[in-house]
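Omission of a single protein chain aside, the complex is shown with its protein chains in their original locations.
So that you can tell them apart, the chains are marked A, B and C in the order they are listed, and the count of residues begins at 1 in each.
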Amino acid sequence: MSTEPYIVLSAILFTIGCVGVLTRRNAIVVFMCVELMLNASNLALVTFAKANGNLEGQVGAFFVMVVAAAEVVVGLAIIMTIFRTRRSASVDDASLLKY
Amino acid sequence: MSVLPMLAPLAAEGAEHVPVVDPSSADGVFTLMWVVIALPLAGAAILLLGGRLTDAWGHLLGCLTVVGSFAISLAMFVSLIGRADDDRQVSQHLYDWISVGGFKVGADLLYDPLSALFLLLITGVGGLIHIYSIGYMAHDERRRRFFGYLNLFVAAMLVLVLAENYLLLFLGWEGVGLASYLLIGFWQYKPSAAAAAKKAFVINRVGDMGMSLAIMLIFVTFGTISFTGVSEAAGGAKESTLTAIGLLLLLGACGKSAQVPLQAWLLDAMEGPTPVSALIHAATMVTAGVYLIVRSNFIFDRAPDAQTAVIAVAVVTLLWGAIIGTSKDDIKKVLAGSTMSQIGYMMLGAGLGIAGYAFAIFHLLNHGFFKANMFLGAGSVMHAMDDDVDMRHYGALSKMLPITFLTFLMGYLAIIGFPGFSGFWSKDKIIETAFVDSVWIGILATIGAGITGFYMTRLMLMTFFTQKRWEEHVHPHESPKVMTFPLIVLAALSVLGGIMLLNDWIVDFLAPVVGTPVHHETEVPPIVITLIILAVVAAGVATAWFTIGRSEVPRVAPTQVSVFTRAARNDLYGDAINDTLVVRPGTHVVHGLTTFDKSVVDGAVMGQASATGGLAQVFRRWQNGFVRSYALSLLGGAILVVLALLVVNLG
Amino acid sequence: MIEFSKPVIGYAEVWPMLLVFGVACAGVLVEAFAPRRVRYATQVLLALVGLAAAFVGTVMIGLDLNETAGGAAKGGITAEGAIVVDGPAIFLWGLILLIAVGGLLLFAERELEGGVSAFAGQAAALPGTEAEREASTRGLDHTEVFPLMMFAVGGMMLFPASNDLLTMFVALEVLSLPLYLLSGLARRRRLLSQEAALKYFLLGAFSSGFFIYGIALVYGYAGTMEFGGINEAISNNTGNRTLLLAGMGLISVGLLFKVGAAPFQAWTPDVYQGAPTAVTGFMAAATKVAAFGALMRLYYVAFGNERWSWQPMLWVIAILTMLVGALLAIAQSDIKRMLAYSSVAHTGFLLTGVLGAQSASELSSGEITSLQAVLFYLVTYGFMTLGAFAIVSMVRDAGGETNHLSRWAGLGKESPIVAGIFAFFLLSMAGIPLTAGFTGKWAVFAVAMSAGAWPVVVVAVLTSALAAFFYVRVIVLMYFADPVGAGPSVTLPSVLTAVTIALGVAATLLLGIVPGPVLDLAAHAGEFIR
Partner (left out) sequence: MTAFWILAPIMVAAALGILFVRKAVHAALLLAVVMISLAVLYAALDAPFLFAVQIIVYTGAILMLFLFVLMLVGVDASDSVVETIRGQRLLATVVGLLFGLVLVVGISQVTFGTVVGLDKANEGGNVPQLANLLFSKYVFAFETTSALLITAAIGAMVLAHRERLTPKEGQAAQAARRVREYADTGRHLGPLPPPGVFARHNAVDTPALLPDGTASEASVSRVLAARGTVRSAPAMADDIDEVQRQLGQGGAARPAVDEDEEGAQ
């Protein structure tokens, strides 16, 4: 079996995640897009694990999941704080700091 | 410039004579070398950190430290003369400043004939100016701070001339720049002073950039930056590299010595108190560029193209400064223009290579005497005239200020090169050497001397002769003794400076540093050249006499003047040229800066509303506060990085 | 059945790091069980003792390192190949711990706000509500910041010492997450602070996405995550180079984001401005140290054989970074933003040092190596940045810190000493001789020059001239401008901030006048272990 399509799929998903971060305004959705990017990376890691014939990629994917879990907690806590202060989850509203 | 191809570089035949810096370590009185620097440094520290406690006696301490340094310098000088010719380089190792593996930069001092002369000039003239300042600044409540800055300057200048490597020299270089900056802006309540200080700073940064790149290049080329190491290794380097180093050093020298194209700051620097103009902007700091080139003779002698560049800069500047001097009504600005011009002569000497180094230094010393004398004299006049600097408001002061007049007269005779006075000997020698190099350069230098005769006579006439033009309430009076004493000493030195040329003493004395010049015969005998120069100068003096001395000087500068006068009054459009060549392309940057100045620094307008325009401002708009825009630039950067990697390697 | 052998962790080499993590955990327990009134003192003491002990341990380990690789390097790989304890790692640990001590003292400062710390009394209380006022009148503050900071310090120590991509990734997150949180905990101007946290978090998460994808690609190329293995794969030229190059680029994005290089610098000014000043000082100094350590380890060890492909890329980035930093700093009217852009410019100078890497055979004996120059620069940068931000936290009015530059006018009259010290830091950042900044700049420029990167050096010299301009502008403002309104006022801090500033001043002065010992130490650290 060929692993190429998997890698291409992961690249596509990663790119979609990137674009999502750039275009979506809801902080939570932006963050979901980051998660999409991490998922795409995981797919690449797992695929390469198969191609290389060792499990390090799978371990890597596992670590990414753990990290993502922690990151989600911190991130959502920050987003919640901002939301409670401003009553808005739009990242564009948080633009007092500039120039 | 059409003269350039005609320059026959002297370096070719002089190359094998380039001496190597090879000092012995300090003993005897030379162990006190570091004290020369430490004294004024300690003075500065006490005065600046001591606060109001030192108000009462601060000025005395300030003078004392410099006089102390002078005493040590004199002792070392005497001791140096007592040594054999080839043993006149002494170094003192203070500590390892930077030391990594094979790369060492020591805080090393080098005392040789060149430094010896500079030491005497700096501490001697510096001491006199300190003493003068006691009187001049007597009514300034911040006098203590002024003395602190002066001491700081002297210390930095001493570091500059005593340094044994380029990095330490650079330290002094920056130090004098800092002190100069502080002193130009000393009367900070005057907006013009603050602006002048800023201008000096900016222009000097351009020069310093050249300087730092030069040091960097020296380090990369030779693996060392000590004079000893570089002078030994310079022979083995490629000429192109040496030329690059030389040009970069020249850029640094241009900034510090106010040479074209970095000349614009010097005239504005006259905003500082007059002793500052005398000490920093006439006698010492501005000559640092000349010192740098003479000190780096082992590089320049092997880089004829760089020498040619030095000559070109020098000739342009000596005419430029002189022409500016002819039109100014501000007495200090005339002197400033004259300083530029005279430094041009020194640079010319330095650019002429082995044949000219000694004369450059000779003229530098003489200039230090007579120009400090005249600046202090000008200060004395201003003191008498309630700080008015406009010569059109002077006139017929010779009776009122007899001592000032007489001392100023000595300086005047010296600068125009009246036979027997110090300036006569040194300028004459430089022009003579220039004639050996190229007739055209000699002619241009001679014309410069003629213009010098004109503007200095104009200054003398407008100030001390012609009819009195001052207001009723002004009561000119002679300055106190503490101010006239330095004038008298400096006047004496202006007269007697020529002694140094007896038996070619200064040439021989400097030979261990800059090499022994090969004697060249001019096509015409030297005496003829001297006579020609005298004739030209006399013509200049006469012109001034007939145009100014014989007619009435209007109290207000006439506006209907020839295009040349107008050009000269505008500093030959130096600022405009800077604008077009340097500033205009970066207008956005400058615009941004000025907007910023107005909005923030001057506190005129608050908030961000004023922050418009400017390159920096345009960039600033990218920082629009939206996190998605930042993410966009991040992604763009990622593409940039990945593509850069792919293209470089696979393309 | 699979054989499982007990992993060997060289506790003797890594215990300072474990100690820091342990102290962080102990701090959490203190939060849980200690009564409120003793928490502050306990936390500060615990953290201080922990950091000090870890520093002593680092020194001891550093003294004991064995030489390897024919004397070029010292130390060894431990924890089953996950961690390298070599000379540079120890050097960076020591530096991070010292900066952390300074940062801790700033965190613990309570004098400036009148008995409370610079952190929010109750982060969960909405700004401007009764609950917030209640919390602040009761003098509450979040002592959780201390364990959070210790976690960050632990992550920073692990970051440059990790020997494989996964450990590096985990370390990156361990150091980042607490900083995201800390950025959002300011007592005053909480909206700005929270916004800073959000921006830092979102962009940080975004960039770590690139980092991990890059890891995946490099793993796909090399078949291993270990730096040594990657290096080997490169020299054997196995696999496809497109994967390697794309992966290398994406990993670089993650690291360059952390160090704040252009065009990844956008977060720096906003976060530096919004975060509590104590956090800004700590993060600006320590994060950069850790991230540059990691960056160099990655480039020198894992991609060392691929030097000729990443160097040109770094040329571009370094030039861009210096220009952006210096140009934009000019236009700033907020002191923290100005310092942020100045730190961007410093990143550019540091990158100039990084790209001056040469192989041992190209170097003449005794020449400064690029690693050594960058390590030295990091020391100078770390201390002067920490000190400068400590000063920023002292200039205040009734509404807290006054960060607008116009409010700094006339500070020289109000408090000559504070203005003088700040001017000294600024002069050092500008690279005036006899200050640490000068020596540092000299070192990195020299290595870049000898590696033939003279265009970068020319730009670097140009931008440092430009940079001097805005530093001096602030000095002029402090000394020569008339104060606006009532003028700035300086709140006297407790001994904690004073010690941090003194540390900064001493380091900046000493490294300018006698840089020898530290340069020697950096040289003594030797090379990275491959």
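Criterion: a contact is a pair of C-beta atoms (placed from the backbone, for glycine too) under 8 Å apart; a residue touches a chain by one contact, two chains touch by 3 or more.
It should be emphasised that the depicted structure is a prediction, and the values quoted were computed from it without experimental measurement.
In the full complex, the chain left out of view touches A, B, C. In the complete assembly, the contact with the undisplayed chain comes from C:H142, out of C:H142, C:R407, C:K441 or C:R530.
If you put the hidden chain back, the residue from C:C25, C:V49 or C:I417 that touches it is C:C25.
Touching the omitted chain from chain B are residues 624, 626, 628-629, 632, 635-636, 638-639, 642-643, 646. Residues of chain C that touch the chain left out of view are 1-2, 4-5, 7, 9, 14, 21, 24-25, 28, 31, 79-83, 122-125, 131, 134-135, 138, 140, 142, 144, 147-148, 151, 154-155, 158, 162, 166-167, 170-171, 173-174, 177-178, 180-181, 184-185, 217, 239-240, 242-243, 246. Mapped onto chain A, the interface with the missing chain covers residues 1-9, 11-20, 22-26, 28-29, 31-33, 35-36, 39, 42-43, 46-47, 49-56, 58-59, 61-63, 65-74, 76-81, 83, 89-90, 92.
Quick note on the criterion: only the chains that are shown with their structure count from here on.
With centres taken as mean Cα positions, chain B sits 62 Å from chain A. One inter-chain figure worth recording: chain B and chain C are separated by 42 Å, centre to centre, where each centre is the mean of the chain's CA atoms.
Shown for chain B are the residues in touch with two or more other chains, namely 608, 611, 620, 623, 625, 627, 631.
Chain contacts: chain A has residues 18, 21, 30, 91, 94-99 touching two or more partner chains. Within the complex formed with chain C, the residues of chain A that make contact are 7, 10, 14, 17-18, 21, 27, 30-31, 34, 37-38, 40-41, 44-45, 47-48, 51-54, 56-57, 59-60, 63-64, 67, 70-71, 74-75, 77-79, 81-82, 84-86, 91, 94-99.
For chain B in complex with chain C, the touching residues are 95-103, 167, 170-171, 174-175, 178, 185, 188, 194, 198, 201-202, 205-206, 208-209, 212-213, 216-217, 219-220, 223, 589, 592-593, 596, 599-603, 606, 608, 611, 614-617, 619-620, 622-623, 625, 627, 629-631, 633-634, 636-638, 640-642, 644-646, 648-650.
Every residue of chain C that touches chain B in the complex is listed here, in rising order: 198-199, 202-203, 206-207, 210, 241-242, 245-246, 248-250, 252-253, 256-257, 262-264, 266-267, 269-270, 309-310, 312-313, 316-317, 324, 327-328, 330-331, 333, 364-368, 372, 405-406, 409, 432-434, 439, 442, 445-446, 449-450, 457-458, 461-462, 465, 468-469, 472-473, 476-477, 479-482, 484, 513-516, 519-520, 523.
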